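What follows is a single structure, written as structure tokens, with notes after it.
Every protein chain except one is present and positioned as in the full complex.
Let's look at chain A:
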Amino acid sequence: MRRSVSKVLPQLLRSNAAASSPAIQQIGFKLHLVRAFADDTNLKRTALYEFHVAHGGKMVPFAGWSMPIQYKDSIMDSTKWCREHASLFDVAHMCGLSLTGKDAVQFLEGLVTGDIAGLADGTGSLSVFTNERGGIIDDTVITKVSANDIYLVVNAGCREKDLEHIGKHLDAAKAKGMDVTMTIHDDRGLLALQGPSAMPVLQKMTQFDLSKFYFGMFAKFDIKGVPCWVTRTGYTGEDGFELSIPNSGMNTIAEALVADSEVRLAGLGPRDSLRLEAGLCLYGNDLEQHITPIEAGLAWTVGKRRREKFDFLGGERIKQQLADGVPIRRVGFISAGAPARQHSDITTPDGTVIGEVTSGAFSPCLKKNIAMGYINKPHDKAGTEVKLVVRGKANNAVVTKMPFVKTTYYKG
């Protein structure tokens, strides 16, 4: 049945302006009315704001930006479309930046766990910025463009925090005479094209041979005549590309992509379902300042070469955790009953609390409840039966290996 769209919300917002009425409770949909009026004047807009509105995007505030949570398709349909065709996401709210200079690699290695020096030119990887206690400040995809040029993308919600953190250390580095400069790419926007049809769709728009362009690689080439920086990566578990595009070219490329019948627009709603199905972490839910990459199951981000000196913030703690192990672990769950959400307790079958859910939702592709959370060892073994407590009810669940949906990264 086609979903109907409503004017209920604007009407309620107006009525709320009068008094705090029970109308506050009459909210449909995913919006939590805390104030009677729209205070959106401070929300940032990407270059595609009008494009989203014109294409039926439902705009919501996210990390200080006005972003589409979905378009005409339901979140379920949108998620499935991505895995069967191709979906286009505006992710320009994320922050792209570059570190350049002959000491850029050394500088960055002081702040992240990855072996940046060891990356081949034109390749990248997921890494994490750590704090003094080895906790995660943010996760990021770091690409070594060349020996003196590193390109990074960080989360929108962590932008201020990350830039302040990097900036502080940059000042200290420069004071010591290091040659490193930071450039923030606010003149560029980011689009993500994801799904099995992403490659054939994009190939029609560029001369660059995508068949030899594998997962994790980076290159600069023209798309529809617009010079882009492209990484073969994404946040869905599917094959796909993240396109860094000058703001002036965003609409051209977005319009060209949606003109292809294989491509549909997708918003933040399906983006979250997709990443959870792929077992990928969301900072603020599954990763936090007090969680180390070892606890988060991201020990692989600590490069092998980095395990000689552990010369990054919090290195000592990470070294100790790798040596001694950690008492908790991030695992996946499939559960019965109502979907578990962030902060649901995880208990043993007899009710002892042994962990907490950090992300959960109904999986559109699996048609089951999936969740991610941290659990005390030894309950972390796949197949362990536990309970997830949702609204006072302890629902049966089983520890499940992730990804929940098989990934299809393009490795040639």
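In the analysis below, contacts are C-beta pairs under 8 Å (C-beta built on N, C-alpha and C of every residue); 3 or more make two chains touch, one makes a residue touch a chain; residues count from 1.
By definition in this document, contacts and distances are computed from a predicted model.
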Chain not present in the shown complex, as UniProt names it (candidates "Gap junction protein", "Elongator complex protein 6", "COMM domain-containing protein 3" or "Glycine cleavage system H protein"): "Glycine cleavage system H protein"
Contact partner of the left-out chain, one of A:94, A:153 or A:268: A:268
From A:101, A:157 or A:216, residue that would touch the chain that is not displayed: A:157
Contact residue for the chain not shown (choose from A:46, A:87 or A:285): A:285
Contact residue for the chain not shown (choose from A:75, A:136 or A:152): A:75
Per the touch definition above, residue among A:66, A:113 or A:384 touching the missing chain: A:66
Those residues of chain A which, in the complete complex, touch the missing chain: 1, 3-11, 13-14, 22-23, 25-35, 37-40, 43, 52-53, 56-63, 66, 69-70, 74-76, 157, 268-269, 272-273, 276, 282, 284-285, 337-339, 341-342, 359-362, 364, 369, 391
